[in-house]
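Read through the structure below, which is laid out as C-alpha cells, and then see the notes.
With one protein chain removed, the remaining protein chains of the complex are shown where they sit.
For reference, chains read A, B and C in written order, and residue numbers begin at 1 within each chain.
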C-alpha cells in the first residue's frame, strides 16, 4: 500500500459545494502513478517504448463527501498483477476525521499505441512484481 | 432510454491521444441531467428546494476508445427508481463505426444540503416515476 | 465569425454555483476547433503530420456568470493569421438574456511535436487563409 496526500482544489468542487464525484478517478490515478513511480516505472518511460496502459474497468463506492480545501489521503494497493493486467484498490480517507470518503477499484491492461494488446516486457514486469510480492506477503501476515 | 450526442473535446484527450477515462463520468452526468430535464426535473430547481442527489456508486467497463473530435452518443436508461434512489445505466456509442465505447452504471440518493438522507417529495417523484414506468413498459415488450 | 452552442455541464459548476472561470478556456478551444474544422483543418490531421498548435497567450474578461444548464453561444472570430501564428477573439453569450458572459483572446503558434517552431505548410495555410480573408472582407463592410 502506498499513501499520498493532497487537498481538494476549489475547481474540484461543484454546486453542491463538495468535491465532484469524477475527481476521485483523478486521485486514484495519482495514487496509481505514484505507486508505479515508487516501483521505478514512469508513465513517460512506458510511452517512449510505445506501451500504454488503458483502463478497462472502474468501480467506486462513495461513503462521505469532501469539502474545498479538505485534506485527503489516497491509499493505493496493488491487488492483482500479471503480464496482461494491473488491478488496484483504493481508499480515500478524509483526514480531518479519518472517515472513508470513497473506496475504489481499477483495472489496467497493456497495449501498444495502436491499441494492440501486449504482454508487459520483463524489464518492467520485474519492477512491479517485486512490489506485488511484497504486498502479498503483507496481506498474508 | 434517452440519447444525447456530443463530440470529444480537445481538452478531454490525454497523452495516449484518446479521451481520458474520467470524462465518461461527465458524459453519464450529461445523460442523467438531460433525462431528468426531459421528465421536467431541473437540477437547479431541486437545489433551490435544498434537495441534492449525491452519487453513491459508479461502475464503468471500457470497451473502445474515442479520439479527439469523435462524435459519440450517450444512451441513458433509468433502471431502478424509488423515493430513496435513482439508478441509471449508460451506453456510450462511438458514432463513426457504431462500436460501444463504454458501459456504465450510477446510483444517486437524495439528501438535503447538509447530507441528511431524505425521500424524494411527491411533486418530483411523480415526474420521474412516469418516465420510469414508460421504461419498464418498453423493457417488458 | 463562427457560432457554436452548448449548455453548462453540472461538473463545470463550482461551489459558488456558477460555471468555474477555467471552463471558458475549454469553450474557446471548442470554438477554435470548430472554426478550423469548418476550414477543413482537423487537429488530428495536423497531429498526424507532426504539427501542433501550442497556445502562447490567453486573455479573458469576465462580465456575467453562467449557471448549471445555462445555454451559451461561443462566437469565434479569426482576428490575425499568418504562417507563424493564429489569433482568435471570442464572445460567450448567455442565451437566456443575451448578456455577454465573457470576452476572450488567444494566440496559437505552430511547432512540431518536439516544440521546434515551424511555419504552417501551404496546404493548411490556404484553407485557413480563405476563411481569414472572408473575415477581413466582412469587417471592412
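In this text, a contact is a pair of C-beta atoms (placed from the backbone, for glycine too) under 8 Å apart; a residue touches a chain by one contact, two chains touch by 3 or more.
The structure presented is a predicted model; accordingly, all values stated were derived computationally and were not measured.
Peer 1: For the chain left off this view, which of C:58, C:84 or C:117 is in contact with it?
Peer 2: C:58
Peer 1: For a quick check of understanding: of C:7, C:26 or C:127, which residue touches the chain that isn't displayed?
Peer 2: Final answer for the missing-chain contact: C:26.
Peer 1: Considering the whole complex, which of A:1, A:68, A:95 or A:118 touches the chain not shown?
Peer 2: In the full complex, the listed residue that touches the missing chain is A:68.
Peer 1: Applying the definition given at the start, please give the residues of subunit C touching the unseen chain.
Peer 2: Against the left-out chain, subunit C lists 15-18, 21-22, 25-26, 29, 43, 47, 52, 54-62, 65, 113, 115.
Peer 1: Pick out the residues on subunit B that sit against the missing chain.
Peer 2: On the subunit B side, contact with the omitted chain comes from 10-11, 13-15, 17, 20, 22, 68.
Peer 1: Touching the absent chain: which residues on subunit A qualify?
Peer 2: Residue positions of subunit A that touch the missing chain: 9-11, 17, 25-26, 29-30, 33, 37, 42-44, 47, 67-69.
Everything below uses one rule, namely that only the chains that are shown with their structure count from here on.
Peer 1: Just the number, please: Cα centre separation of subunit A and subunit B in whole Å.
Peer 2: Taking the average C-alpha coordinate of subunit A and of subunit B, the gap between them is 24 Å.
Peer 1: Out of subunit B, which residues touch more than one other chain, so two or more?
Peer 2: Touching at least two other chains: 17, 25-26, 29, 43, 47.
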